[in-house]
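A protein chain is absent from this complex, but the other protein chains hold their places.
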Amino acid sequence: MSWLKDVLESGAFAVTGEVGPPKSPNIQPVLKKVNQVCRHVDAVNFTDNQTAIVRMSSLAGCLLAKEAGADPVMQMVCRDRNRIALQSDLLGACALGVENVLCLSGDHQSMGNHPQSKNVFDVDSIQLLEIFKNMRDRSAFQNGEEIKSPVKVFLGAGESPYADPVAFRAMRLAKKVAAGAQFIQTQAIFDIERFEQWMFEVRGLGLHKKVFILGGVIPVKSARALRYMQEEVPGLVIPENLIHRLEKADDAKAEGVNICVETIERLKEIEGVAGVHIMAIAWESIIPEIVERAGLFPRPAKGAEHNHEDPKRT
Amino acid sequence: MKVVAIGCDKSGYPAVLRTLEGGCTPQLEVDVRGVSCLGVVRESLLLEILEGDASYILLAGCPLDSCHNLEGSRFAKARAERVNALLDEAEVDKRVVLAFVTADKTSPIRDALARCVDEKDRVT
Partner (left out) sequence: MIVGERKPIREILELLGDNTTVLVVGCGSCVTVCLSGGEREARELASILRIRGQSAREVTVERQCEKEFLLPLEKEIEPVQAVVSLACGIGVQAMSEMFSSHRVFPGLNTTFMGMPVEQGLWEEYCSGCGECVVHKYGGVCPVTRCAKSLFNGPCGGSQAGLCEVKPDRDCAWQLIYDRLKSQNRVEELLQVQPPKDWSFSRSGGHRKMSREDMLL
């Protein structure tokens, strides 16, 4: 069963973290990162060749995490696989007990380390959600053929409250929910006011009652890193004053953690925000401190009641 | 070495004639032609001339901002650049050079012709 789903349904403010699999078949970095974070998060995301750079597959990372006792979230992008491969991998994930899946469009390959490759984009992330929902709820493949045994999956999607056209953003979330999204992990939040505005629109559409929204945060180590994100990472809005704060700080790393913790404190107050997703890129070791300082530790304990297998629950 | 000089009747042509009368770079054999405006000189004509034995074409016209026909010199400049780019790509060491003058000026023409000689020296 999806532990993440249980936590969210219990009403607790959920915490998820993110692990980027290594650019090698070495399992040690995966296990190390999982061990660093697993007592402090309810689930761990494994990215799918993020920024279009070849890495260990998300499914392999998920399996390693699961064996190490964590609840993994498998990210799946539409860039590299057509509907045949995507459905096949969902069956595979399901067979191996990986039940949280986050459906994304994916970064374009021209941004990564194999810009000469051909992309797929057979379906988009919303179509992927719908395909997976039907595989679960109607036991049917995309072509309508029957799937002989039940597919269990807890479906997530990304959302970027800051990208343009801004007026379409809440509507796009509505589409994702209609297509099957049960939880949302947002793009990193630095401009909390604009996030609040977006949540206001989301509540206006009643979406916060239909989907669990986890606000994304990124702890940053320096003003330079933040400036880089402001200039280079699409879909992010980073207020100048945060960059100034880091510039002025004696210990920029500590200030970066402060900003992250403050953001989480604000998120906890926003109606309709069900949790936080911490993307500590190449800095997974900081996650425990952030979670503790944000007053989110200890995490709910996996009790015996969650071990039973009830097919109706997913 | 042969240079074909094409001059605008209002400016470049008289300027080239005047320069040559004043005596000029002896290594050069200059074939002078007049046109009503440099704007009439197309890429195809430039290339056709270069198919012959000329190594350089000198386009001499009015100053860019006071072209008698407004845009003639600008067109000439753009076309010369395109042809030079093609020659460059094809690794041919022939070139189109430009001089923008009024009818009574000779030094820009002399400089442009000197450039032809210099470049040729450098190439060979």
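By letter and in written order, the chains are A and B; residue numbering begins at 1 in each of them.
Assume a contact is a pair of C-beta atoms (placed from the backbone, for glycine too) under 8 Å apart; a residue touches a chain by one contact, two chains touch by 3 or more.
Small disclaimer: the values here were computed from a predicted structure and weren't measured.
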One chain is left out of this view; which of A:66, A:108, A:253 or A:268 touches it in the full complex?
A:108
Absent-chain contact - pick from A:39, A:66, A:152 or A:172
A:172
Among A:100, A:187 or A:263, residue touching the chain not depicted
A:187
Among A:91, A:163, A:192 or A:281, which residue is in contact with the omitted chain in the full complex?
A:163
List the residues of chain B that touch the chain left out of this view.
43-44, 47-48, 50-51, 86-87, 89-92, 94
Across the whole complex, the chain not displayed is touched by chain A residues 78-79, 83, 105-108, 110-111, 119, 121-127, 130-131, 142, 158-160, 163-165, 167-168, 171-172, 174-175, 178-179, 187, 234-235
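We take it that only the chains that are shown with their structure count from here on.
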Chain centre separation in whole Å, for chain B relative to chain A (CA means)
65
